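Showing just some of the chains, left in place.
Per-chain residue numbering starts at 1, and chain names A and B are given in the order in which the chains are listed.
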Amino acid sequence: MTTPPAEALRALRAQTPLVQCITNFVAMNFSANVLLAAGAAPAMIHCAEESGDFAGVVGALSINIGTLSPPWVDGMRAAIAGAQAAHTPWVLDPVGHFATPYRARVAQDLVDLRPTIIRGNASEILALAGEASDGRGVDASDPVAAAEGAARALAARTGGTVAITGAVDFVTDGARALRIHGGHPLMPRVTATGCALSSLVAAFAAVTEDPFDAATAALTLFAAAGQRAGPCAAGPGSFAPAFLDALYLARPEDLDWIERHAA
Amino acid sequence: MTTPPAEALRALRAQTPLVQCITNFVAMNFSANVLLAAGAAPAMIHCAEESGDFAGVVGALSINIGTLSPPWVDGMRAAIAGAQAAHTPWVLDPVGHFATPYRARVAQDLVDLRPTIIRGNASEILALAGEASDGRGVDASDPVAAAEGAARALAARTGGTVAITGAVDFVTDGARALRIHGGHPLMPRVTATGCALSSLVAAFAAVTEDPFDAATAALTLFAAAGQRAGPCAAGPGSFAPAFLDALYLARPEDLDWIERHAA
């Protein structure tokens, strides 16, 4: 690993990278607050009239298909083209892409554009790789372990990094693979936690050479913040602000204590 | 009553129903968090290209006209058609429909589609039934009691259940009627509380036979959670997370302590 998570967090705080997030309406506010708490600078510029221009000046781009519509897909395509022209890394979060034919089509089209990093839950990664899943809506019904093969296949197809998040996270670029422990059971009870994580992956991609390191750093920071926030929370309502505080208060050296194993 | 609130909450937690919410931009995040805290699974799929397909596979559909535009109305119509084809219950929240001619027209068109349940404040229900109201924007200036007749008339017109929420809530299906006490004065100081309640009504409609029971269960859970969160809050800022925690921590038997009277 070129850049360990602690070093990546130091770089994030030092550089405050500008991250363009074209994300869903549910996740907009929380994603922006996650990026600000961690140390990045979010901007949610989305329409085709400006998304491509803006993608040319940001540190990274995050695309999330949670609340799709044709004009937003146009904005996503323009932004991806702008990012690719500028050799800027971009992240795809294929939220519940198996829920409708329209969404499945859009997700596959975006995968064909070869995202630098894909982050999803196990059901999303399984379905994206063309394997059977138990997923029904936008939540994950499948265990992460069941999707590790699908993640490796997807990484081979895109040439990028693929991360699956759940009770134990998994990240691979085809060649290397890691499992990351930590987090808290209340995390899936706060909406847009996964979506915000995808935007944070993009933020780290703006400050690291290697997308595999970026995904690892973001997952590690989330695992550490979840672990710290959990004991402070009575339920998901108090968990969310405690989690944002934990992202803000996390010291780089805290990330060295999060369990990671080669897979 | 076939399914008392406590039993409905047990069913909600056991089944985690998938609820499609086509709601306003202000309410999206809070509504999703309310559903997750209570035990349901929200998905905010809205555009006409996929909203009808998705409505065919969810447990219930919630429609809220808070931030309208023509493409969103198309998405609502497609979703309602999909829900009706699948005999799936759907809820209408006619937010501030009297505020403009456009909004009033859309609301009446949606009422003509005979929602399973309508939930609004007193001003909204009065105006929807064609009676004079003091309402000016999206807030309620009229007392709930003044709108009980309008709610009964509206239930007769749609053949569905109508709920009015305020200091004391009222729910009727034309034949039966209940008043529900509880809640907290800070609730109207947190934006989208009413909108989120409409989505929760839909969640309960997914797990109960009788829409009247579904509305009663959702209003009762909200009343209980408001009562519990209120004393923990210094103002609306701390009320919101305490309220989400209270929804998450509510035990089914807590709902038996909420005052309900036949009306």
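FYI, contacts are C-beta pairs under 8 Å (C-beta built on N, C-alpha and C of every residue); 3 or more make two chains touch, one makes a residue touch a chain.
Quantities reported herein were computed from a predicted structural model and do not represent experimental measurements.
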Could you work out how many identical chains the complete complex has, if 2 are displayed?
3
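Heads up, the rule we're going with is that only the chains that are shown with their structure count from here on.
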Taking each chain's centre as the mean of its CA atoms, subunit A sits from subunit B at a distance in Å of 32
What residues on subunit A touch subunit B, complex-wise?
24-30, 66-70, 96, 99-103, 136-139, 188-192, 233-238, 240-241
Within their complex, state which residues of subunit B touch subunit A.
18, 25, 28-29, 32-33, 36-37, 41-47, 49-50, 53-54, 57-58, 71, 75, 240-249
